[in-house]
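Single-structure report; data block below.
The other protein chains are all here in position, but one chain of the complex has been omitted.
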Amino acid sequence: MAAITVKTNPRGLSRDDYKGLATTLCAGCGHNSITNHIVKALYDHGVDPFRLAKMSGIGCSSKATAYFVERAHAFNAVHGRMPAVTTGAALADRELLFLGISGDGDTASIGLGQFCHLLRRNVDCTYVVENNGVYGLTKGQFSATADPGSVLRKGAVNQLETIDIAGLAVQLGASFVARSFSGDGPQLVPLLRAALSHRGTAVLDVISPCVTFNDHEGSTKSYQYVKEHELILQDLDFIPQQAEVEVSYDEGTATEVELHDGSHLRLRKLGRDHNPQDRLEALRVIDEGRRSGEVVTGLLYVNPELPDLCSAQHLPRIPLRDLDASQLRLTRDQFAALLEEWS
Amino acid sequence: MAAITVKTNPRGLSRDDYKGLATTLCAGCGHNSITNHIVKALYDHGVDPFRLAKMSGIGCSSKATAYFVERAHAFNAVHGRMPAVTTGAALADRELLFLGISGDGDTASIGLGQFCHLLRRNVDCTYVVENNGVYGLTKGQFSATADPGSVLRKGAVNQLETIDIAGLAVQLGASFVARSFSGDGPQLVPLLRAALSHRGTAVLDVISPCVTFNDHEGSTKSYQYVKEHELILQDLDFIPQQAEVEVSYDEGTATEVELHDGSHLRLRKLGRDHNPQDRLEALRVIDEGRRSGEVVTGLLYVNPELPDLCSAQHLPRIPLRDLDASQLRLTRDQFAALLEEWS
Amino acid sequence: MAEPGFIDLNLVASTVNGSGSQSANLVLTRAVFAMGIPVAPKNLFPSNIEGLPTWFYLRATSKGYRAGRRRADLLVALDRPTFQADLAKLEPGGVLVYEEAFGPPQLEEGLPIHLYPVPFGKLAKASVPDPDLRKYLTNLIYVGVVAEILGVPDAALEAALTQQFRSKPKAIAANREAIALGRDYFRTNLTKTDLLTLNPLDRTSGQLLLDGNQTAALGAIMGGCTVLAWYPITPSSSLAEHVIALADRYRIDPETGERRIATIQAEDELAAAGMVLGAGWAGARAMTTTSGPGISLMAEFVGLGYYAEIPGVFVDIQRVGPSTGLPTRTMQGDISFAYTLSHGDTRHPVLLPGTVRECYEFLEQAFDLAEQLQTPVFVLSDLDLGMNLWMTEPLPYPDQDFDRGKVLHKEELDRMVRFERYRDVDGDGVPWRTVPGTEHPLAAYFTRGSGHDEAARYTESEETYTRVMDRLARKLETGRDRLPAPIVDEQANGLGILAYGSSHHAVVEARDILAAGGLATDYLRLRALPVASSVADFVAGHSRVYVVEQNRDGQMQQILQVELGAQLAARLVSIRHYDGLPLFAADLVEAIRQQEFAAEGAPRTHVAAGVTG
Partner (left out) sequence: MAEPGFIDLNLVASTVNGSGSQSANLVLTRAVFAMGIPVAPKNLFPSNIEGLPTWFYLRATSKGYRAGRRRADLLVALDRPTFQADLAKLEPGGVLVYEEAFGPPQLEEGLPIHLYPVPFGKLAKASVPDPDLRKYLTNLIYVGVVAEILGVPDAALEAALTQQFRSKPKAIAANREAIALGRDYFRTNLTKTDLLTLNPLDRTSGQLLLDGNQTAALGAIMGGCTVLAWYPITPSSSLAEHVIALADRYRIDPETGERRIATIQAEDELAAAGMVLGAGWAGARAMTTTSGPGISLMAEFVGLGYYAEIPGVFVDIQRVGPSTGLPTRTMQGDISFAYTLSHGDTRHPVLLPGTVRECYEFLEQAFDLAEQLQTPVFVLSDLDLGMNLWMTEPLPYPDQDFDRGKVLHKEELDRMVRFERYRDVDGDGVPWRTVPGTEHPLAAYFTRGSGHDEAARYTESEETYTRVMDRLARKLETGRDRLPAPIVDEQANGLGILAYGSSHHAVVEARDILAAGGLATDYLRLRALPVASSVADFVAGHSRVYVVEQNRDGQMQQILQVELGAQLAARLVSIRHYDGLPLFAADLVEAIRQQEFAAEGAPRTHVAAGVTG
């Protein structure tokens, strides 16, 4: 058989090495597009499948971890509780690369408390919310991210305030917050890579239309609506640490954010100025978008300096499971001395 | 025995009618001062004890509902879950006046998810967080509102981001958000009365020092710290609906907010301008205070227009319990027709 | 097929979900039903929205059995991936209708199967341009083919279509054509070699086809539910959605537009439970609907409801656990967990509906019971009862007004010198309560989950704590015989069967089979926990009682062992079915026969895992 050459990444892996099982989601579901962008991002990023841990809750979105990188471990937790499980796993082995996939119901309804506390702890993980404004898997009820006035297929109108995941994350002091759209690979892929390079919790609020239950007229999470109302903050390029800067670009219009592992995210501004290191600025663009009904996408806020939970806990680099009795127990002398002290 | 005249409020009740059981909290606890301010506010406001429902979770703070208005019903729920219980009770009887007392652990740790969803639904209630940055009842562990770098008596330093209850509430679109200090009755009483007059969820984040576990050097929730770092936004006067305006004041320096029941809150600005109807503005002063270490107090944000949950649900004015079978069941004809339709 | 008019036909249609097959299955079901033939349809669907295999079982029997049957007399194979595997579902001598494009099936040598290949895809393509509609109508074509094979008349199909598309009659034409397409194809291109046929009967008149969530929803409305707090979860969501739909029709005041019920989609089950308690405390009739995982999340609040004595209705449409388990399969797996839900000493009334009619009745009664006993009341249905259609007699209009239990209003308080919330003044363990908003100085009390005395004052006194806990135990005793009584069919046979919930229908059929085989049995159907006192008599009257249930650990068996005491417990034999499918009569018969013909020595209380289909 003649040798066939397959394109590979720096790690020597082919795109197929990042594939997963065939999707069982609906044809056209935004979640499937996100899966494809994730595969590309992981491939381009040269992620080691053995170090990748795929985390999720419950929902159509949360099923998606089965559809990429079959060779990585995955933990499909209970509904809304992925943050706690991820926190525990991250403490156990800080060298793992955590990629969490959740839904808007999973994160903003049942999981809201845990989500907020995950951000507060700045657990080192990428947290993707595949946001369609409804509960897909239970057949289309409103979720907490549905916008006021948006309409269900059967006519029900949402009366309540929306929970803006990105805005909430910024307000809580999250260290990396972006919003994107399942249909916008060129934007989502660099954001995913930047998130992977960031140390701390990187939140990606990705609008991901549910074609079966929330892609109709009157929905604010439909393909149509996002296409018509998307306000893109920047053009994004991810520049790996190794790569020396080739692309030349005209000063002023572009800025760069250095990420924890030395790689960079280059932002070329579109229309308005936005400094992603200014939290108040981020709160403003989000709040304005909320009022105008625009879907503001791009890198909203980043703070590469905030220490992640494992650093705050002063944990060793090696996984905790590799510590043996001699490292974990008191010595016989210490033990005897302690009892003496207790007597 | 000679008749003695007791001072009474418009409802003909004396201050004592608003008293509760003797406190079992520590002498000097901020929560006790808040209780006194609440008694004054309820007395001044002429609240009907029979329509008052005192709600709380679990904690020293949550015990406080026993220490005022003994003649009112009270529900001391489980830890962090008072919002859900209050929501259910508010639906059952929208004519009740709900006054909820919680703690920072009760609200920002275990109860954070429910708290956020209470705001989202804009349930008609006053929600007081007696915020001391620690768990008092379990003997002084950090809560989620502890500021980064603040220190416990035994020396432990908080590594994590703080959850700013007021900032969070504003970001989530709460309809009434204020911050105050247990030691500042002149500010807290009018805020409480305004909250009682507001229809929707009124959040009062009240710094309330724990003298036993968090009133020492290095704490940012101590009497000392607040006294030194408080930044008061406005002087506040509550003007009941009936009362015609007596006090004359020089224009420009003062503004008024009309509340749902027709009463007004008059704000006389101190130092900086702050428009409490501008959400972004509120987010800014909170964020700035967070950075500068100042404790910004006063009315931060109010939106008297946002419909409350019972309105959104189109519930009748009378309590649901008073509806009888004739109002709740299908008639025999309707019943027969429905079965016919189902057959 | 012994006696004339005898029918026992089992059809299985293998399709993919989200393709509209459900609607086709329903048309066929209603058509057979319209022929006067009792039907028992069961839908086996995946936990997913579109594109995965789903099986539809339609059983038609002259006896009117409600249970399903495992093997198919007629298999319709429209799903390629499962085509081969599905063949195992066929009875020898059965009929196979399949998509011609799959090619001929690999059948084991000499298996006498009647093959009817049909080019469903081609037929649809030729006649339906729009691809989505085509996918949908392909399923209707199978209905036509089956109708032709079994002799289902057009009139019956027509009746089914009108009923089905009542709300959108325009759709009827297209469906009718698709059915005709199938019928014609069979007529012109295939010849019937099998003997299956359905002759009209008159055994469905006056009967309805309803699912238990639909009837439970009506029960909640008729029971006066005024607050529904829920969180979506299969298989309970449709119950809440039915309540909302009914409320939109019947609870809105035409003049004012006011809605006489609050229906809140909570952020999760903890919140839903909390809302129920808050509403119940304030005097509303509140309920929540959920399934296993939700019950776990409600544990803390239910304990509060028990100790603070707050009424509330908690409906659990059981699915397969543990954890997420099999969300679209059925089980009776939450019995013991719900019965003593929450930490510490607790115990809750549990209603166990066995029919869709009882789903209606028990929901309606649950609100009375919750207020009479001032405690959380559970209704444990399951996916089979809740989401499948069942033939049922019409539902009765309630013959009684609400019983709001012991509530004191201003008027009564005026005549009292003292009110103590938790004082057992009547000796039945049930105290009197007031609701907030009662305009009387005696009315107020302090509700808490911590230690309290008769006057609802906080206390840590050991005597008081014990006194209150003993009263709570007494209160449940008061409830014991107010709950739906067991239904007993007893002819003094030595052998007894005890079952509950949806297992009932397989028991009915199994008893016929056993009796035909010379093994007569008596039968007690338990309808509530704690077990009624009459259960002891039934067990005492039989040398051996088979406890039939759908879980691995014999949960009811364990409860009975404890509540009946050791002497009677020795007579119980546990039969457990726990594969997520509804219980089949044949499996039950086999299990009982195994036992009856087992070596006398064999310890009867140690039936291995039991029936596992």
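A, B and C are the chain letters, set down in written order, and residue numbers restart from 1 in every chain.
We take it that contacts are C-beta pairs under 8 Å (C-beta built on N, C-alpha and C of every residue); 3 or more make two chains touch, one makes a residue touch a chain.
Just so we're clear, the structure is a prediction, and the values are computed from it rather than from any experiment.
Chemist: Please work out which displayed chains the absent chain touches and list them by label.
Modeler: A, B, C
Chemist: Identify the residue among C:E3, C:E109, C:E255 or C:E462 that touches the chain left out of the display.
Modeler: Spelled out, the listed residue whose C-beta touches the missing chain is C:E462.
Chemist: Can you tell me which of B:I110, B:L191, B:I207 or B:V296 touches the chain that was removed from the display?
Modeler: For the chain that is not drawn, the touching residue is B:I110.
Chemist: Would you indicate which residue among A:A66, A:V129, A:L192 or A:L265 is in contact with the undisplayed chain?
Modeler: Residue touching the chain left out of view: A:A66.
Chemist: Quick one: which of C:S23, C:T324 or C:Q594 touches the chain that's been left out?
Modeler: Final answer for the missing-chain contact: C:T324.
Chemist: By the contact criterion defined above, which parts of subunit B meet the unshown chain? Give residue numbers in ascending order.
Modeler: Touch with the absent chain occurs at residues 24-27, 58, 60, 78-80, 109-110, 112, 135-139, 141-142, 144, 212.
Chemist: Determine and list the subunit C residues touching the chain excluded from the picture.
Modeler: 46-47, 292-293, 295-297, 299-300, 303-304, 306-308, 320-329, 331, 333-334, 336-338, 340, 342-347, 448-451, 460, 462-463, 465-466, 469-470, 473, 551-553, 555, 558, 561-562, 565-567, 569-570, 572, 578-581, 603, 605-606, 609, 612-613
Chemist: Please give every residue of subunit A in contact with the chain that is not shown.
Modeler: The list for subunit A reads 49-51, 53, 66, 70-78, 81, 83-93, 95-96, 113-114, 117, 121, 309-310, 313-316, 319-321, 323-325, 327-330, 332, 334-335, 338-339, 341-343.
Just so we're on the same page, only the chains that are shown with their structure count from here on.
Chemist: Per the centroid of Cα atoms for each chain, what is the distance between subunit A and subunit C, given in Å?
Modeler: Their C-alpha centroids are separated by 40 Å.
Chemist: So, what's the distance in Å between the C-alpha centres of subunit B and subunit A?
Modeler: 35
Chemist: Taking the mean of the CA coordinates per chain, how far is subunit B from subunit C in Å?
Modeler: 44
Chemist: If I count partner chains per residue in subunit B, which residues reach a count of at least 2?
Modeler: Each of 113-114, 117, 121 in subunit B touches at least two other chains.
Chemist: Would you give the residues of subunit C that are in contact with at least 2 other chains, written as numbers and ranges?
Modeler: Counting only residues that touch two or more other chains, subunit C contributes 267-268.
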